[in-house]
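Note that one protein chain of the assembly has been removed; the remaining protein chains are unaltered in position.
Which chain is which? They are A and B, in the order written, and residues in each are numbered from 1.
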Amino acid sequence: MLKGAAERSLFGVAATIAVAAIAAALPWFGVSSYVRTLVYYTAYFLALGQAWNLMSGLTGYVSFAHGALAGIGAYAVVIAMNAELPLWLALISAIIASVLASLIIGVTSLRLRGIAFTFATLFFQELVLLVVRKLSFAGGPGGIVLQEILPIWLPHVLMMAAAAGATIILLLIKRTRMGVRVLAIKDDETAATAIGINATRLKLVLFAVSAGIAGFTGAVHGLFASSLFPNVVFAVDISIIALAVPLIGGAGTAMGPVAGALLYVLIREALQVIAPGLHLTIVGLLLLAVILFMRDGIVPVLARLMARGKLPARAVPANGPGA
Amino acid sequence: MALLEVEGVQKRFGGVHAVRGVDLTVEKGALLGLFGPNGAGKTTLFNLIAGAAAPDAGRVRLNGVDITRYPAVRRARLGIARTFQVVRPFRSLTVLDNVLASVPSAAAAHHNTVDDAMTILASVGLDRRAGDLAGQLTLGMLKRLEVARALALEPCLLLLDEPLAGLTTGEAADLLSLIQKLKARTSIVMVDHNVRQSLALCDRAVVLDAGAVIAVGTPDQVRRDPEVIRAYLGEAAV
Partner (left out) sequence: MTLLLQLVANGLVVGGLLGLVALGLALIFGVMRVVNFAHGEFITLGAFATYLLVNNLGLSPLLGIPLSFVLGAAVGAFVQTVIIAPTAGRPELDVLMVTYALSIAALGLFSQAFGGDFRSYSQGPSGTLDIGGVVVGWRSLTVLLVCLAFGAATMFLMQRARIGIALRALAQNRDAAATCGIDVRRSELLAFSLAVGLAAAAGSLVSLIGTVTPNVGHEWVLDAFVVVVLGGMGSIGGAIIAAIGLGLIHSFASFLLDDSWAKILTYVLIYAALLVRPQGLLGRADA
């Protein structure tokens, strides 16, 4: 039973690497730029969603600020590149910037239980936009532009790496002792503390890792977009997508954000033609429907539907009783 | 030096004086019973020892170290393990993972590997349920799972909060014989509102009423104490 789970996660890692490698090679296969862009955005939303999933999906502490953390990464990378830093160093500074920013939220609110963290992220989202608009070295309200012109494949390949890396981290962390302790915190923080789990420290570390992934993802997207406007980069929409993607797919699972990201990109494309302004409304309604009627997201529902098609006689045990 | 020394602890909740200046000591290797009718302040006192709450006055010392202001997690690291009156398992984790989640105390000799955890599960009779989700166990099993989780800390002091509450007679007998065996491994403080089942197991007993100690001594002394009979056993004798 335990071995089976370990094998499954190893298989998951291998599958993730394979899919990401194929997706990363797309620029050399002569696919249309439309397809390439769709793949790019799926990976972008997947990476953001996994970053959110790592903190909020595993611990149950909901973050409304992952878009802002990614935005800090984007700004940091562009500022660093414009200061003539090499690409790798610029990416590392983006990760560091986002991790440091996450500490503002974490140190003030993660000692506390419950809603304080969520409020701290909500205020952070607004605070960052206000502050960035005041910073002259970040271009103020007018934003900044990346001076160097990068080859088009570079952000594409990096984003596939971000999505795959984030998914693999989630798969592996759930197999470690740390992952078990994190899930214990989600189930019952009082009981977790009583058996020696330092919940505050664990939440802080996990949030920092999650912010680092968001920062890297945002940095890559900053390279892709190359012009950053504060009102766009720090729009609340990105934070909404970061949480909607895993929640719709299935929070706390590695596959959930994959399904969520694919579905979201499909919806966005469909609405682009019909009603471009309605995509947030649709996301909101979808999220509402999933929480009210599909507690574990769409992945278990899809799995059940597929299982019913193949094995009509044998009932597939659900993920435990709906306690 | 005693393992645990509680000195003059007090705790108020609003207008209620739940614990009013209690002293008690637990010697190494001893099982101390904490008795008293409902509302006597047992659970509050228990929480003050476990670190779930801080006293308004008084001291709590473990091996001579003042731990009055230590939070629960730090006490766990020092080897104070506890169970809960209403069980709090990690329902979405397997039985094995429930035990693996425990962080061994600083003095522990083991690292809580899968083998360690299976040995502990075997000692509470849950090894065959290791792969099941904790949410699928019966109450009697969950009580034993909480003991297993606490043992994984390799505690120097095990705090049991009403371990027999809600159990059937058979389950209670199982758990009592388990506690009997645990005495060889760790010191124990056990809270119970029912004297009859567990008094015989104790080395010493403390009886609380209205937040204060009304009797201390061996089970025999406590059983014969007129204060206890009046305030407490009398009620059960009716």
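Note that a contact is a pair of C-beta atoms (placed from the backbone, for glycine too) under 8 Å apart; a residue touches a chain by one contact, two chains touch by 3 or more.
All of these numbers come straight from a predicted model, not from anything done at the bench.
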item: Touch criterion as defined above, residue of A:I115, A:I152 or A:A270 at the omitted chain; value: A:I115
item: Among A:I17, A:L38, A:V62 or A:L150, residue touching the chain not depicted; value: A:V62
item: Sites on subunit A contacted by the missing partner chain, in the whole complex; value: 60, 62, 64, 104, 107-109, 111-112, 114-116, 118-120, 122-124, 126-127, 130-131, 133-134, 236, 240, 244, 247, 275, 277-285, 287-288, 291-292, 295
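As a working rule, only the chains that are shown with their structure count from here on.
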item: Centre-of-Cα separation between subunit B and subunit A, whole angstrom; value: 42
item: Residues on subunit A engaged by subunit B in the complex (per definition of touch); value: 1-2, 177, 180-181, 183-184, 186-188, 190-199, 320-321, 323
item: Touch list for subunit B against partner subunit A, complex; value: 50, 52, 71-73, 76-77, 81-82, 84, 88-93, 96-98, 100-105, 114, 131, 133, 135-136, 149-150, 152-153
